[in-house]
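Okay, structure first, notes after.
With one protein chain withheld, the remaining protein chains of the complex are depicted in position.
We call the chains A and B, going by the order they appear; numbering starts again at 1 in every chain.
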Amino acid sequence: MLREETVRTPAPQAFVDVTALVRKAVKTAGIQEGHVLVSVPHTTAALTVNENADPSVVSDLLRRLEAAFPTNDPADGHGEGNSHAHLKSSLFGSCHPFIVAEGDLVLGTWQGIYLCEFDGPRTRKLVISVLAAHP
Amino acid sequence: MLREETVRTPAPQAFVDVTALVRKAVKTAGIQEGHVLVSVPHTTAALTVNENADPSVVSDLLRRLEAAFPTNDPADGHGEGNSHAHLKSSLFGSCHPFIVAEGDLVLGTWQGIYLCEFDGPRTRKLVISVLAAHP
Partner (left out) sequence: MLREETVRTPAPQAFVDVTALVRKAVKTAGIQEGHVLVSVPHTTAALTVNENADPSVVSDLLRRLEAAFPTNDPADGHGEGNSHAHLKSSLFGSCHPFIVAEGDLVLGTWQGIYLCEFDGPRTRKLVISVLAAHP
């Protein structure tokens, strides 16, 4: 089962929690066991799984990434000035797999799924594909 | 087929080879062809695939990661002091896919699957899901 969602990102660099959207797709598919793929079909946004409790984890991640791979780098050849966002997206990955068991996503207590915006704000697409195990 | 394992990590930052655990799950499932997902349902541990021969590769990886993203960063807002571990986990990823063919994991000669501990030592969970191709 395939599902598409759109996500509005609020800032040049931000994480948006999309766990509920992915969970909804799993529930709608109605499967008990299987695999889910979540894809962000963009090249300056990505996905990650990380802590869903203290928001300072996300801001620490963004600040540390920016320190290692700063937005502005005079050596960049790409004219749009967003090579940093392309690199951060490749580091986090744009398509992530998840396990479904007992009708729900297998996630740890502190795990949330984030759409990672590195060149926003924009409206981003999320494609979710649910594949059932053999009955 | 779903399988859970626990893995004890020996140090604050360490890689533990879990290839045999994943291989065992594939053999137990008894499938010939399919996809496997391996998930570490934590936010300060991750998975990676890398060289299984010379252990200095793993120590070089940990040292180089630590140089780029040091454990202690006075700018971190997260009170637990493990933001570096959250970032390293997002960079490596907590759920990885693997191909099964001819009844076994498809891995290169030098590829081993590692559970990557970035905030240990702890007992970590490993969830393995094996999905068979259509017969």
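We adopt the following convention: a residue touches a chain if its C-beta (ideal position, glycine included) is under 8 Å from a C-beta of that chain, and two chains touch if they have at least 3 such contacts.
Bear in mind that the values here come from a model prediction, so they are computed numbers and not experimental data.
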Among B:V26, B:V40, B:L91 or B:L115, which one is in touch with the chain left out? B:L91
Using the document's contact rule, name the residues of subunit B that touch the chain not shown here. 33-35, 48-51, 54, 56-57, 59-61, 63-65, 68, 91-93, 96-99, 101, 106-111, 131, 133-134
For subunit A, which residues lie in contact with the unshown chain of the complex? 1-2, 35, 37, 39, 41-43, 68-69, 73, 75-80, 83-84, 86-87, 89-91, 93-97, 125, 127, 129, 131-132, 134
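Here is the rule we use: only the chains that are shown with their structure count from here on.
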Hey, how far is the Cα centre of subunit A from the one of subunit B, in Å? 19
